[in-house]
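What you see is the complex with one protein chain gone and the rest in place.
This part shows chain A:
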Amino acid sequence: MTAAAVDTARKPVSMAQALGRALRDAMADDPSVHVLGEDVGALGGVFRVTDGLTKEFGEDRCTDTPLAEAGILGAAVGMAMYGLRPVVEMQFDAFAYPAFEQLISHVSRMRNRTRGAMPMPITVRVPYGGGIGGVEHHSDSSEAYYMATPGLHVVAPATVADAYGLLRAAIASDDPVIFLEPKRLYWSKSDWSPDRPEQVPGIGRAVVRRAGTSATLITYGPSLPVCLEAARAATAEGWDLEVVDLRSLVPFDEETVCASVRRTGRAVVVHESTGFGGPGGEIAARITERCFHHLEAPVLRVAGFDIPYPPPMLERHHLPGVDRVLDAVARLQWESEWTAGSEGGTR
């Protein structure tokens, strides 16, 4: 490709397109990258993320497998043992459960049990989360299971630029990465240049998406747009909310999160996954351990209810929305601010 042919113009690109571009570029750059899964070939994936890969790279590089998640991931383990970098697609969050044995017994601990002799550079792409009207088993948020398994990285992009950058980083990683793709953001678009993708921080770094002073919203994946909208709406109440996008749940960027909470003194963790035993509890505990003397209110969680993911006609009542986030912000004991003798208003 000549320099003149490089399209540097930024134009509206969907997250699904950026993910597909990341796969394509990774395969073009490294012949050891192989994509495998159910429907990833001729169909291009049910979300079209793998569209065109078989045509460009052949069936050996982008392979339609039998319908068997444990088999897909188990075969990927053997491929990784032989020096390939498999990228497997699980199609839907709850469809990944049959592969848990392979994930937990082998993928996550192969490096450890072989004293580093057998790293597992496997990327497991899991379209996850609700909000698309999916029927049962098409909307689960399973991140807590993955977070509880040592040896895995757990990543969830929320922007088009991150979708590309984090997927490239995941494929390049010598460790297994659970790559959670928020389904309801697949068609969200941003101006982005496919041939000149912007640099984004790597796995393990959080980003402050909106600076603020009153409180910190800590979130990731599909809940980021909700939190940004809540922060805009909150200005009407006089609250100036900071929004931290974790981007990576494992490793967890304590520095960025704690620095933000120390600045604002208040924190709300927002995610779709269940609250009890969910990611928010871990994050709230870490904030409390490290920032207790900076906190002016307990760390609150806005999460999905502690129920099996509901049927699509009821999911809007389950998913944390702007109102629920703002309600939590209002419960951050704001009266303490005025009783502290200040003139009121924001800190």
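Observations on the structure shown:
Assume a contact is a pair of C-beta atoms (placed from the backbone, for glycine too) under 8 Å apart; a residue touches a chain by one contact, two chains touch by 3 or more; residues count from 1.
Heads up, the rule we're going with is that contacts and distances are computed from a predicted model.
As stated in its UniProt record, the chain not included in the shown complex is "Pyruvate dehydrogenase E1 component alpha subunit", which appears among "ABC transporter substrate-binding protein", "Pyruvate dehydrogenase E1 component alpha subunit", "Ion-translocating oxidoreductase complex subunit C" or "Multiple sugar transport system permease protein". When the missing chain is restored to the complex, the residue among A:12, A:78 or A:133 that touches it is A:78. Residue A:175 is the one among A:51, A:175, A:240 or A:272 that touches the chain not shown.
Checked against the hidden chain, the listed residues A:150, A:277, A:298 or A:311 yield one contact partner: A:150. By the touch definition given at the top, chain A reaches the unshown chain through residues 34, 60, 65-66, 68, 70-71, 73-84, 86, 98, 101-102, 105-106, 109-119, 150-151, 153, 173-175, 204, 250-252, 254-255.
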